[in-house]
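Every protein chain but one is kept in place in this view of the complex.
Labels for the chains are A, B, C and D, by order of writing; each one numbers its residues from 1.
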Amino acid sequence: MSELTPKMDGIVEAEIERTTGPWREAWRSFRKSKVAVAGMIIILFFVLLAIFGPLIAKEGINEQMAADRLQPPSSEYWLGTDDFGRDILSRIIHGARISLSVGFLSVIASVVVGSFLGIVAGYYGRWTDTIISRTFDIMLAFPSILLAIAIVSVLGPGLENALIAIAIINVPNFGRLIRSKVLSIKEDEYIMAAKAIGMKDARILFSHILPNSMAPVIVQGTLAVATAILEAAALGFLGLGAQAPQPEWGKMLADSKSYLQSAPWTMIFPGLSIMLTVLGFNLMGDGLRDALDPKMKN
Amino acid sequence: MNERKKILEVNDLQTTFFTDSGNVPAVDHIEFHLRDGEILGIVGESGCGKSVTSLSVMGLVPSPPGKITGGEIVYNGRNLIGLSEKEMRQIRGNDIAMIFQEPMTSLNPLFTIGNQMVEAILLHEKGWSKKKAEVRAIEMLKLVGLPRADALLKDYPHQLSGGMRQRVMIAMALVCNPRILIADEPTTALDVTIQAQILKLMRDLNDRLGTAILLITHDLGVVAETCERVIVMYAGQIIEEAPTKLIFEDPQHPYTKGLIQSVPDMRIKKDRLHSIPGNVPKPGSVKSGCRFAARCEFAFDRCFQENPELYETADVHQTRCFLYDEGRVKSDGHKAFIES
Amino acid sequence: MLNYTGRRLLQLVPVLLGMVFIVFMMIRAIPGNPAQIILGQQATPEAIAAMNARLGLDQPWYIQFFKYLGGILQGDLGESMRTRLPVADEIWPHLAATMELAFFAMIIAIIVGVNAGIISAWFQNSWFDYIAMILALVGVSMPIFWLGLLGQWAFAIEFSWLPTTGREQVRDPVHAITHLYIIDTIIQGRFDQLWQVIRHLILPGLALATIPMAIIARMTRSSMLEVMRSDYIRTARAKGQKMFWVVYKHAFKNAVIPVLTIIGLQTGMLLGGAILTETIFAWPGIGRYIYDAINFRDYPVIQSGILVVAFIFVMINLIVDLLYGLIDSRIKYD
Amino acid sequence: ACGGNGSSGSSKDTLVFGRGGDSTSLDPSRVTEGETFKVTVNLFETLLNFGEQDTTIQPGLAKEWDTSDDGLTYTFKLEEGVKFHDDTDFNAEAVVKNFERWANGNADMFPYYDTMFGGFKGDEGHVIDSVTADGDYTVIIKLKRPQAPFLKNIAMSMFAIASPTAFEKGDDQFERNPVGTGPFKFVDWKTNDSITIEKFDGYWQKGLPKLDKIIFRSIPDNSARLNALIAGEIDLADGINPADGEKIEGNADLQLIERPSMNVGYLGLTVTRPPFDKKEVRQAINHAIDKQTIIDSFFEGRADIAKNPMPSSISGYNDDIKGYDYNPEKAKELLAKAGYPDGFKMELWAMPVPRPYMPDGAKVAEVIQSNLADIGVKAEIVSYEWGTYLDKASKGEADAFMLGWTGDNGDADNFLYALLDEDNIGSNNYTYFKNAKMHDLFIEAQTEVDEDKRIELYKKAQEIIHEEAPWVPLAHSTPLLAAAKDLTGFVPHPTGSDLLSNVEFK
Partner (left out) sequence: MATKPLLKVENLKKYFPVKKGMFGKTVGHVKAVDDVSFFVNEGETLGIVGESGCGKSTTGRVLMRLLEPTDGKIEFDGKDLASLSQEEMRKTRRDIQMVFQDPYASLNPRHTIGKILEEPLIVHGLSDPKERKKKVREFLEIVGLNAYHAKRYPHQFSGGQRQRIGIARALMTNPKLIIADEPVSALDVSIQAQVLNLMQDLQKEFNLTYIFIAHDLGVVRHISDRVAVMYLGKMVEVADSEQLYEKPLHPYTQALLSAVPVPDPDFQKEQIIIEGDIPNPADPPTGCTFHTRCPFKMDICTKVAPHLSEQTNGHSVACHLYTTQVDNDIKQLEGSL
């Protein structure tokens, strides 16, 4: 069998730089995209802000200084103060924690539930599929913001409930995504191969189908974090999300609506924070899509 | 045969893809010509640059990331490189036409056959009425052996079988009587019985219309049955060029030789196939020396250091191998090769 | 195709039924008694009891449900608890208001988004592409209520270019016939009013259009890029076709289906989800109408309102599905 | 701003009145909600009117009236020559028909009639015995027992006299096509958008109304409404945030208008929920809250500190009571006395919607929260969406909740009894406060016809309330409106229903 091995290694080695897994490969191509990295830096910035910001933020978020109400940005209050005389910068920093947690937690919840339902529907098919898919159809036919409002109305306003509502309205999106992904992976040849070596269904599901359907979920998840932050802000704006004195950005926006003309900084900075964070997730989501979804690669 | 005029000359063509993972010289200093009315084959394994060569001639290299980075393509005395998009459009379809590998995807699925054919005609026959163009389209469809040609005009591509679609593609390509037809693996996606039909059609058309054909394939059988002259490509380069008969009777490059021997022959059962070890390198992955050296059993030191040129070994036969370097230094490799 | 449409409509029945049921149960899970809310702080317990009796809220839920369902099946959407008007009568002006706004926004979004997407794909990696796509990303990242308020501030207050709120010049109100004011003013030949109606549409329309525009642009671009790589585009170019026609005829027609899907979904979403825009611009639309109904626990309005919106949503998607067939003859409805 | 309002010169005969919500009905007798009355007060008239800016009794459709000594018989002499918008005559028979319509209804149809007159025909508590016509222009109303605020009740805009020919066509018709005798008649209603009314040429008061047309526009968002005013799209805006007051005053094109206050905003302490069952705790909370800061920050100073559950303009107001002062130390002492030296945890319910008596509940709650923190009480701010809020609070589920009240007829009974008596537990008495002595005082006052005696009774009741401290009365706010500079003759009424017949543009 001498001819099978010789001289091959030189070529093989030339082609393969390092031992790289598919994830690391994706990371490499992700890193190459400037916008994606920019998005990641924005997110990282806010994440660090959320983690460490409260430690360095000059003042507590709830210290009311009636004398310093509605101060414009200055060297003392970099982003000015709100109508309680609270430092807006401090509140934005603390708000990062809220917005990011709502974004992440709600998406994680909907990914977990959605994936579970999607996998069950996609893999087992038949009546489970019918029931689950129909339920998704029903949920998707609702205008999502109305559905969220209705859910929050049932549960009562508050950050946790807003989070739950956002998680619920996102479930069908992930469920459908996973279901279709499972359906297509089910037809892939390596699934056939796994069956052919005598593998059991459960193992095929968890060791083959699940990991391979994760890429679009991660992409979708990143983008969904962005949407979730916006939705939380919208609910906050309607007074159905975070409650006083939580410095949630959407609520800060709503609270400062009437100062748009007299004290514009109270509304511009929270708005900008939302926009930047969401932009960060969107940028990163795009980058991830290019990195993880080879179909979109040029 | 040699008296026929060279209608297409490709000199020192280089096409490079500028990708994230580096520059890929997909076509690396290629030089060949096509004579009026001949069928020239380009063979080579996957990724060796056959399609890029043909797209370069058409000025259709996907850009970005691809770009023609050097050389000239002379058609009818005119260098196509550097022509404006508008001038190039005049040439495409009119003088040089092209058909592609996948008949399933090469026709726009959302337009009828008639629509697409008429479009092709009207693009170059300014002032023709649609009616006239339709008549011409039907004529062409009949020419390529499609039954019910007029009804076919109203059909969508998906209503046709693969073989029929490839015939439509050919008809559409020939609609303006081009001088050159470039066919990029036109039968690879088809079943053998259908492949036989299409190849026969192409030979007939070449006979009757005198269209020169540049036939790209990886199937040596197709080359043997169809082409007058063959170019063998490897990793972006031409490594051998000769009339078909010569290539099969007296292959010179070790790669060509290996390739021919690798093909299982339907006529005789061999115990064991000859095989070329190693993998086909991507263009650009071999930085120095002969692209084939790593897989070559006759390789010697020089092969790993310098890239050989195309040596003319006979009037009509060229090979890119140091074994045919006139000023060659005798070596073990050479001896072994000659003896083999 | 008719057959298919019929079947699709039939398939809608369980979805809509499920929806009615979910909404029905959900709004009853919302704490708060409609009678109390409608009657307000001043209400006496007797008044509340009397109202509960009138509204049938003292009956077990399943009786209420089947009564409502029975009504729906006879085309009766119920009667608003608050205003005591048939929901069917009340809903149309609101729906029309939102439809006018949503369609206006979608038209802007489609025209701008589709072309931006096409051009970005055509000149991939050009400056236009980069800028358009960054703008699109910023667009989807924008809290629209913020954008709306800023827009109102800038264009209506600072520059006084556009009206801030409402659908019409209040001092010169449009005589409503269809409640789609653009149509109404045209029917009546009041082109001065038409101009005003359009001016009123611009700010909320733009606010509402931002996100769909961005989404459409991105979707068009990626769909176009995929199509532009395909063989038949190469074929079209090899024929010598002009790039403009290759892009707008051959490529776009093929790229349009996912874009259409998105357009359908977004239109549907705007119809029920424009609550914030409607609030900020005092647009008497359906989102606001249902939102208010939720606040007032006006059960029939919530139920029927959501049902109507969902029905339109699925109908739009059905129409989009049927459009696929017109565009792509490979899609067969059987 | 030019805002495109130069479309026609006649615009100055038209008033566009921007407000927060739409009316639910245009039949005032059928609703309880203020946005309806804002319109109907201009379409209909009542037998008696309130004063221009107070709740004194003034002639209305009845030019004279007379009360019997036992307080059981009222005789009204009606204006003559008054026409309804449908050109039918207004007369005694019409009045009788109106009363009959109400008395034959039920609590669902005529909720205010129920509240104000104790029920309907046949009910035990129904106060009105009979309403009869004596000739064309005299109406006699007989009561079963005296009712002190009867005349004030009659003057409330829900008891407006409508054209019998119109309401006999059916309630549904009538609600959308109101016909009254008011200075304006109904033209058009675009739900949730606008209601248009125009001058009634046959109005009986000469020279009125001055405007040709009024358009009531709903603009739910406060900021958007102000924007519309600045842009000149509306001429008069209701529900101005106190925060915007200064800005409006600084705008040469606008004027700020203050509505006389007849309200109270308070923090209710549910006395059935420990530790608020202890009087000392409730008093401690009263001492803990810095009302001045609240008023300065979130009413922008446009409110009076409240010490009683009703505003001082109402007769019976006890000004001798000394309000709890802001005194955290004292509060801590009281807490310690009650057995909570380290404070406790509680829920603080914040109003989710702005109301005239509380323009921004959530923000006030934040101040209260930080005040309470100073005395060691950890308050968690909770909010429900408005319907839920009221429902849950009325079930006694809140520890402490913010709420308020705007008077309907300027009578003490309409504040004290309505909000704090045990009879109203489960409806308007959200604190579940109960006091037998106070209850007796209220019942007595309801039938007491002697005004001085009544005042005494209410003063006593306020003392009890002060001592027991079921509330922390916070503020009597001055609701704000804003208008274009050239608008004159607008006199805001404390009840919130403004008659616009005198309004014009200069």
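In the analysis below, a contact is a pair of C-beta atoms (placed from the backbone, for glycine too) under 8 Å apart; a residue touches a chain by one contact, two chains touch by 3 or more.
What you are looking at is a predicted structure, and each value in this text was computed from that prediction instead of being measured.
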| item | value |
| --- | --- |
| Residue touching the undisplayed chain, where the options are A:Ile41, A:Val112, A:Ile131 or A:Ala193 | A:Ala193 |
| Residue among B:Ile194, B:Ile238 or B:Cys303 touching the omitted chain | B:Ile194 |
| Subunit A residues that touch the omitted chain in the full complex | 1, 3-5, 8-9, 12, 15-16, 19-22, 25, 188-190, 192-200, 203, 207-208, 211-212 |
| Touch residues of subunit B, complete complex, unshown partner | 45-46, 161-164, 191-197, 199-200, 218-226, 244-245, 248-249, 258-260, 262-267, 269-270, 272-277, 279-280 |
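The rule is simple: only the chains that are shown with their structure count from here on.
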| item | value |
| --- | --- |
| Centre-most chain, if every chain is reduced to its averaged C-alpha atoms | C |
| Furthest chain, CA centroid comparison against subunit D | B |
| Selected interface, C-D versus A-D, where C-beta contact pairs are more numerous | C-D |
| Between subunit B and subunit A, distance of the C-alpha-averaged centres to the nearest whole Å | 49 |
| Subunit C-subunit D separation of Cα centroids, rounded to whole Å | 38 |
| Centroid spacing, where centroids are CA-atom means, of subunit B and subunit D in whole angstrom | 89 |
| Per-residue overlap in subunit A, given as positions that touch at least 2 other chains | 153, 156, 257, 260-261, 298 |
| Footprint of subunit A on subunit D - complex, ascending | 221-223, 226, 241, 243-244, 246-247, 293, 296-298, 350, 352-353, 362-363, 365-367, 369-370, 381-385, 388 |
| Subunit D-facing residues of subunit A, complex | 62, 64, 66, 69, 83-84, 152-153, 156-158, 239-240, 243-245, 255, 257-262 |
| Residue ranges of subunit C touching subunit A (in the complex, touch as defined) | 14-16, 18-19, 22-23, 26-27, 29-31, 124, 134, 137-138, 140-143, 145-146, 149-150, 153, 157, 222, 225-226, 268-269, 271-273, 275-276, 287, 290-291, 294, 302, 306, 309-310, 313-314 |
